[in-house]
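Apart from one protein chain that is not included, each protein chain of the complex appears where it belongs.
Moving on, here comes chain A:
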């Protein structure tokens, strides 16, 4: 049984299945609705129901108050349609969003490589001959067998090679999903991925110099974005400040050195925070934010910055960027919100960072 979902102010109508969330139906039709936690806690996806009946599902009574339910509000990530439904969402038109439809892609594992002691690269060849259309920086959900469920991974390869996508996966101690990928997954295995998801992509229309700050296993999105920009002939300066603990963990180092040789507008700044004293490392020693501050002389004005990495790194980088006078509207981070985050006392000063 399927119903019709109309999304205002766009006036677009899409199919929605019984039990399917409004958010899922919209995303799969390529219509982006703001969302974050995906399970009814953060209220980012609150929309107005103009017509029709919805079931509120798992929406938290704190994220969606009783009076809001009476006013016809619902959380798109949990609400399902009970018939034909019309909703109104506060949709910001982002000139850089391509609003690509989300699809399921059956795929085979075509290659697996060990990048560092803790990170493996996995290549998936998609059955669909045209491959997946995605924007560099977006992520996919990888469905894993044996009831593990699905896990989100950023795509590490450029969209120009859409038939085969590369994922860089760090093993999480005790994690079932990453444990499976590291210990059991083999070339030739069949898997299904869905995507593309996420709003983390380069604001190309701004046409400003870009800074990427990456650390830990957060290199995937920035790498895809850089490969994409260089392939497209983006003319403004591109800087990658990339941090790891030591040389052994610094994967794709040689590739970036080579890119720097080939492209005059690409600058590569690797930083090692825990490289043993006296090793032959000649690059920067310290954290990503420190390397960035030194490299830009504490002045980041007139840039767009894209941050990807562990929370502490992101936090220090935002501090550093703001001290160098780059503010919220020019800083982009890939954000994953967990149930624990939603309960934290946060001031309303910042929204996107």
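One rule holds in what follows: a residue touches a chain if its C-beta (ideal position, glycine included) is under 8 Å from a C-beta of that chain, and two chains touch if they have at least 3 such contacts; residues count from 1.
As a convention for this text, contacts and distances are computed from a predicted model.
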{"item": "Undepicted complex member, UniProt protein name, chosen from \"ABC transporter\", \"Multi-component phenol hydoxylase, alpha subunit LapN\", \"Inner-membrane translocator\" or \"High-affinity branched-chain amino acid transport system permease BraD\"", "value": "\"Multi-component phenol hydoxylase, alpha subunit LapN\""}
{"item": "Touching the absent chain when the full complex is considered, from A:121, A:156, A:224 or A:318", "value": "A:318"}
{"item": "Chain A residues touching the omitted chain (full complex)", "value": "8-13, 88, 90-93, 318-319, 322-323, 325, 327-329, 345-351"}
